[in-house]
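Each remark here refers to the structure printed beneath this line.
Removed: one protein chain of the complex. Kept in place: all other protein chains.
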Amino acid sequence: MADSTAQPRFTRRTFLGWWMASLMTATVVTGLAPILVFLWPAPPKGQKKTALTVSIGKPLDQLADGDAIKFDAPTSPNSAFIMADGGGDNAAGELAFSGFVVKTQGKVDVFAINCSHLGCSIALNTDAKSFDCPCHGSRYHLDGTVLHGPAAYPLSHLKWTQASDPTAIDVDGIILGF
Amino acid sequence: MDETTRKDGPGAATAATVIPIIEVDSHGGHVLEPEWKRLPIGPDHILYPVVVGLALFPILMGAAGHHLADDMPDEDTHPFFPDHFWPYPIIAVVMLVTVGLLAFFVQKDLQLEVPADPRAVTVPRPDWYFLFLFQFLKLGPELIMSLVIPPVVFVVFLLWPFIDAIGGPKVARRMGWKTWPVPGRNFITGAGYVIFLAIIALLTLWALAGPQFCLPWIINSPVCGA
Partner (left out) sequence: MAIPHPREIQLAVVQWLDERYPFTKSVDEALYQRVPNFANAFYYCFGGMVFILIVLQLLTGILLSLYYVPDAGVIGNSPAYDSVKYIQSTAYLGWLIRGIHFWGANILIIMVLIHMARVYWTGSYRAPRELNWMVGIVMLLIILVFSLSGYLLPWDTKAYFATEVTIKIAGSAPPAQLGAFIREILQGGAVVGPPTLQRFFTVHVFLLPALIVLLMYVHFRFIRAHGISEPM
């Protein structure tokens, strides 16, 4: 209305408008908030972080330079490894279901299997001595650095220690609870 | 019966004596519409319940507005039922038979792989209609190719009628055209669309050509199929 713009007075009419608007907003918020909370998944019962012992088939000190051994997270109970670092699609705290133990230049590394591009499982290319991602063609050196894009970040490390069994390692992981 | 006795609403209809109509010879003889608008199947026809079922659909879909056909001479139009309707049951049966035959003869596409296991090493490949997007992802920085360009294309499609209506006449003026035709008659929007489809088709073919088929590209060269 013309006069209300000329004299911005707080009338009964504006008050009622605002009052109704706040009431309706409050109603919508009261309805939506619990729905949003409900959508947020709670961790399943029995989920807990722990070190997962995985066998790699031969003692660590017998690994030769350029050896890479794939290992999987245990299925019962269903578990996954926790990445210690990572860029691109990977990040510290993200989960991986498999990994590689690699020895390059006398150093042993343990990598999560996920490509840093979009998280596909990389595979060992024994001829070229590289990790190749079948999805979008990314390739990595055995030390985890990028050999070929589209991946822009190196492979993620897993935090590990030598297990009491010389052919096994303890890797940081989580029991998923389902 | 006099046409003036035709009245809308329940009140008119309860004057029950005005419905003596059973004229088997003509169009069932109901008097709800003048002769030229009559349905071939009237309320006393054995198929009338079917017709009512069919009509429920357009009735549910709301009142018809003022249509082009209302301003056209009768010989340039035809009634929806049965003249316009009859192909659709046939189309429906043909389609049902087609998918049934596909279901019978091409069962290999429906065979399951092994149950999902996140530890399995496989190459995820989307269904054919997402292959172009899958291939497109490889052609540039991930974020731009996945979360910038496709949504932008989607929004352009969504707002296309307005883009066409606002931008089109301006382009037409610059080109010296009198009007801005529909894409089917418009070199710019028509060709643009064909190019868009061609890009999608090429990306799909590229993906279908498989991982051995690689082409040099400005980024991440060479880029291979899926």
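In order of appearance the chains are A and B, and numbering begins at 1 in each one.
Basically, contacts are C-beta pairs under 8 Å (C-beta built on N, C-alpha and C of every residue); 3 or more make two chains touch, one makes a residue touch a chain.
Small disclaimer: the values here were computed from a predicted structure and weren't measured.
Trainee: Since one chain isn't shown, list which residues of subunit A touch it in the complete complex.
Mentor: Here the touching residues of subunit A are 39-41, 43-44, 75-76, 78, 80, 89, 91, 95, 97, 118-120, 135, 174, 176, 178.
Trainee: When the complex is taken as a whole, what residues of subunit B touch the one chain not shown?
Mentor: Subunit B touches the missing chain through residues 8-10, 13-14, 16, 19, 21-22, 30, 32-33, 37-39, 43-46, 48-49, 51-52, 54-55, 57-70, 72, 74, 76-81, 83-85, 87-88, 91-92, 95-96, 98-100, 102-104, 106-107, 109-118, 120, 122-130, 137, 142-143, 146-147, 154, 157-162, 164-165, 181-185, 190, 193, 197.
By definition in this document, only the chains that are shown with their structure count from here on.
Trainee: Going by the contact rule set out above, which residues of subunit A touch subunit B in the complex?
Mentor: Residues of subunit A touching subunit B: 72-73, 75, 80, 88, 97-98, 113, 117-118, 120-121, 123, 134-137, 148-150.
Trainee: Show which residues of subunit B lie in contact with subunit A when the two form their complex.
Mentor: 117-124, 137-138, 142, 211, 219-220, 223-224
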